[in-house]
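Here the complex is missing one protein chain, while the rest keep their positions.
Moving on to chain A:
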Amino acid sequence: MSHHDLLCDPHAHLSRRTLLGAGAGGAMLSTIAHQLAWADAVGATETSRPKNVILLWLEGGPSQLETFDPHPGSAIGGEVKAIPTSVPDLQIADTLPRVAEKMHLGSLIRSVTSKEGDHQRAIYNIKSGYRPDPTLVHPSIGSILCHEFPEQLDIPRHISILPQNAPARGGYLGPVYDAFKIGDPQNPVPDLKSPIAEDRFDRRMKDLQWLEGRFRQQRLRDLDQNRTLHQSSTDAALRMMSSEQVSAFDVSNESKETLEQFGQTPFGRGCLAATRLIGAGVRCVEVTLGGWDSHITNHSLQSARCEILDAALAALLDRLVEQDLLETTLVVCGGEFGRTPQINPAEGRDHWPHGFSTFLAGCGIRKGGVLGATAADPKLDPDKPLADVGNPITIGDLHATILSTLGVPYHEERQTPIGRPLRISEGEPVGAVLA
């Protein structure tokens, strides 16, 4: 163990005394003013349109070799073939033919590395940008975005479609920033529709109001605003139930042709709903496609997942371009780690955090960029796992890249509940993939 494993930059900390000494002036700098100052600094106020993000989480560990980083014909290549893409000299696996035609819309990083090879810990790492820490739960990308840019919307601004084991969490920012979870968009949004007739529902609400008024007597003044937020949250829930914005969740009115383009799968419909939600003002939508954990029969399993991903990702990019949303919407597609170069006796590939791929598009990401590489004939020295990776990019750097394109002051510290100031991201943006 060494100080290179540091979780924070000690010289960037503020002391409790310093914070207190900063006085009310600093404390009164409102979040919004602060954000405007930052936005000015990075030129983000050039456009009035807010920045959004769609995160396509490929849970289970997609194989870089069967998706964006094939090495056909090599000892590690497996059965996959490489096909040309819309970017000259860039080839990806033949499992993603439609995506290959869209590669010019974004940048591909083929050298993401992490220190986490366990699903649960790696998912935490990729979603929050930090390694698991028993003392603190770090917020996910969407939670940070919503926290940094508060807005009023009838529907939640952070949504997780088809969440599996680890839907995005608000972490130390609070559960109010947790993602709102929904399943396959062809089904109704849970708990949104009252199960009883309208007049009966109104009677219930009237009785509840009466009861609440009695409870407030002889208690804290302005109990709701100062403590419980019970009435406020009830009002917000009722607003959402009757909001027209809710229709953004519903893909049933989309044409059959559109649904076919996205692949007529839960994940495809999730991607379609993501574009609708972003159009309605939602800031972050994560859509999860699981089933990538191919310890046995890797090729057939990865190919089957790629078929779903291929249609959905290609159609998603098309739709965002068509609706002029790609310029303000970042699309991130990747998993918690990749898979081993070696093929095991069960024809599977195991977990591999030392060089895997993530695709980024839109919202200030360089078009047609390719960064990093993994070796076609890796030495696989267990003591030097990064020796086979060209231009390795850490999870922290990937996060800083994502957050910086969204206009989040990634390098700033935020006070955490354990009294420890922490940078929003511990990495630095990868300039090579920024436009």
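Observations
Throughout what follows, a contact is a pair of C-beta atoms (placed from the backbone, for glycine too) under 8 Å apart; a residue touches a chain by one contact, two chains touch by 3 or more; residues count from 1.
To be clear about the criterion, contacts and distances are computed from a predicted model.
A chain of the complex is left out here; the name its UniProt entry carries, from "ABC transporter permease", "NADH-quinone oxidoreductase subunit N", "Acyl-CoA dehydrogenase" or "Cytochrome c domain-containing protein", is "Cytochrome c domain-containing protein". In the complete complex, the hidden chain is touched by one of A:L229, A:V321, A:A376 or A:L434, namely A:L229. When the whole complex is considered, the residue among A:A237, A:I296 or A:A346 that touches the unshown chain is A:A237. The hidden chain makes contact, of the residues A:R49, A:K81 or A:R204, with A:R204.
Touch with the hidden chain on the side of chain A covers residues 1-3, 6-8, 10, 13-18, 118, 120-121, 132-135, 137, 156, 174-176, 178, 180-181, 190-195, 200, 203-204, 207-208, 210-212, 214-215, 217-221, 223, 226-230, 233-234, 236-238, 240-241, 417-420.
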